[in-house]
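As you look at this complex, bear in mind that one protein chain is not there, while each of the others sits in place.
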Amino acid sequence: MDRSVAGRIGTTLPKLDVPVQDDPPKNLLRESLEMPELSESEIVRYLTQISTFNFSIDHNFYPLGSCTMKYNPKVNDDIAALPGFSEIHPLQEESTVQGALKLMHHLQNILADITGMAGTSLAPMAGAEGELAGMLMTRAYHQRNGDTKRTKILVPDSAHGTNPASAVMAGFEVISLNTDSKGNTDIEALKYVLSDEIAGFMLTQPSTLGLFDTNILEVVNMVRDVGGIIYGDGANLNALVGKLKPGDLGFDILHSNLHKTFTQPHGGGGPGAGAVMVSERILPFLPTPVIDRQIDKSNSEFYSFTRPEHTIGKMGAFHGNFGALVRAYAYIRTLGKQGVPKVSEDAVINANYIRTQLKGIYDLPYDRTCMHEVVFSARNLKRDYGVTALDVSKRLIDYGIHPPTMYFPLIVEEALMIEPTETESKETIDEFIDIMKKIAQEAEDDPGLLKEAPHNTPNTRLDEALAAREPDLRWNK
Amino acid sequence: MNPSEFKFSEEHEWVNSTNNGEFTIGITDFAAGTLGDVVFVELPEVGSEIKQFEKFGEIESVKAVSDLFAPISGTILKKNENLTSEPELVNQDAYGDGWLITIAPKDLTELDSLMSSQDYGKFTESQSH
Partner (left out) sequence: MSADQNTDLKFTSPYTPNTKNDRAEMLKAIGVKTVDDLFRDIPENYLNPELKIPDAISEMELVQEMEELAGLNAVPGDYASFLGSGAYRHFIPSIVNRLALRSEFMTCYTPYQPEVSQGTLQAHFEFQSMVCQLTGMDVANAGMYDGSTALSEAVLMACRVTKKSAINVLDSVSPQYKEVLKTFLDAPGIKMDSLKDGMASSNESHACLIVQQPNYFGYFEDLTTLSDDIHKAGGLLIVLTDPISLGMYKTPADYGADIVVAEGQSLGISTSYGGPYVGLFACKQDYIRQMPGRIVGRTKDTNGETGYVLTLQTREQHIRRDRATSNICTSVGLIALMSTIYMISQGKQGLKHIANLCYQKAHYAAAQINDIQGYSVNLDRPFFKEFVISCPISPAKINKRLLSKKIIGGIDVSSQIKNGMLVCITETNSRQEIDSLVTALREISAEIGSDEK
């Protein structure tokens, strides 16, 4: 680091409290190690200063579609930091970690109940890993049945990129499926591709368009009729918790992004947790470990790891992102059965409120009741004033609001995907609506203002082409 | 303007004969514009065979990847080495310095299945709506 000054130290060094041992073999030792040399005060100031360059949920409204940027309760961070949770070692004997196992067991049951499924594994470390686990279970299920010709997975064209990527990692070929003009699965297209080579359908419900697929029961039946597995990408569970159990509709596998719906702070890109829930017939294939509860003769309970009979195996070195599981559990405990449905209700009210207030100002490609998020298009502004979704997004920054998700889903041109979440007040949302209206007006009056935005950030727009053409990925020393 | 002597494919590649019986291949100005700032081009080795309408490489912008499809079949004689350090040439001069490869063509009748400059102009017009 160019700030380093030779001789400075950032922390005090503990002294050696055992007699000095023989030197290690010289030929194994490195000659030099160039690492930063800064005092603690300099480090704190440097990192504190750069932290203020970030927008964050605690400072800003952050309606980033598909990412469920809701408020993260502070108490959950304190709880995860309790030494009894944060300092235990993953390989401690079961008898010494009964509290941790009990918590995980409760969380397994709660998630199974909320989603209407038969069992849970908490092992996957993010949504995408949950998808991979789901696809591997799909594969293992068919193979177990001797059904080896099922090599294809259906994925809607509106799906998140992790869906096709995960299916391929599990050895499948991806068949992309069209969305119809209402934003539902195109039933005719589905009929056309269904066959006994279909291993399953990866379905996001509500879809990434923020819409609940009204063909859902028909789709589930059609896919199951040809022997396929229904995999649910539950990243959008925030629209459904307490209002609908996907398992009731016939889903076989569902992953939940606990870091979205159940508030693990997003940390600038993780950690996450991508628990998978499954129906009865998929139970034997769950990733390991699964936590089991036994009652012994003296009526005391004991929690232990089990390995599902035909498990697809381990998803990581240990038992999943425990710290994230603690937070998710604490969150659900606080809300309880009264609070959980309120999450999705308020998320859906807030999104529909935005939808109706901004309709006509921004194009609404699918003009119907939405769920927890609404996808607008800036194509009208582009057509009329040459202003893009990117320009609108960057201008929002000037008003202290984090941009929505842009250019996703890919099937909506100039997409602006807005997810307010339930943790925002009506006042915040009204203010956002006003600002969005104002920006649309600015697009007409002074498009340059949008094109040059943002104006008050530490950097103006950055040259991403330069970054990709001449990758400069580290400092050198 | 698309050069009048070039031939064009629906996948937005152009091909043009050079004096000595070789053919040069690139992507069109329209395609380069749609892609945005080109940051990387992946081309096959000299000597390898390409087949009409089949994939022979990839071109990347910051936020998109596109397959490159051969407008005609042939054997690769040269590839544009300048694109390694200056991929932006594709944006700056798609029909000139931004060329991709030259080939020894296999079957000149394949050219008949391509579009003229005028037809390609109409084709892109219909595409941009």
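Labels A and B are assigned to the chains in the order they are written; within every chain, residues are numbered from 1.
One rule holds for everything that comes next: a residue touches a chain if its C-beta (ideal position, glycine included) is under 8 Å from a C-beta of that chain, and two chains touch if they have at least 3 such contacts.
Just so we're clear, the structure is a prediction, and the values are computed from it rather than from any experiment.
Novice: Would you list the chains present here that the left-out chain is in contact with?
Specialist: The undisplayed chain, in the complete complex, is in contact with A, B.
Novice: Of A:156, A:200, A:228 or A:265, which sits in contact with the chain we cannot see?
Specialist: Here the residue in touch with the unshown chain is A:265.
Novice: Among A:121, A:321 or A:377, which residue is in contact with the omitted chain in the full complex?
Specialist: Going through A:121, A:321 or A:377 one by one, A:321 is the residue touching the chain not shown.
Novice: Just the residue numbers, please: which parts of chain B touch the chain that's not shown?
Specialist: Those residues of chain B that touch the unshown chain are 39-40, 60-65.
Criterion: only the chains that are shown with their structure count from here on.
Novice: Report, in whole Å, the distance between the mean C-alpha point of chain A and the mean C-alpha point of chain B.
Specialist: Comparing mean C-alpha positions, chain B is 39 Å from chain A.
Novice: Residue numbers of chain A touching chain B in their complex, please.
Specialist: It is residues 407, 464-465, 468-469 of chain A that touch chain B.
Novice: Using the touch definition from the top, list the residues of chain B that touch chain A in their complex.
Specialist: 36-37, 39-40, 60-63, 87-88
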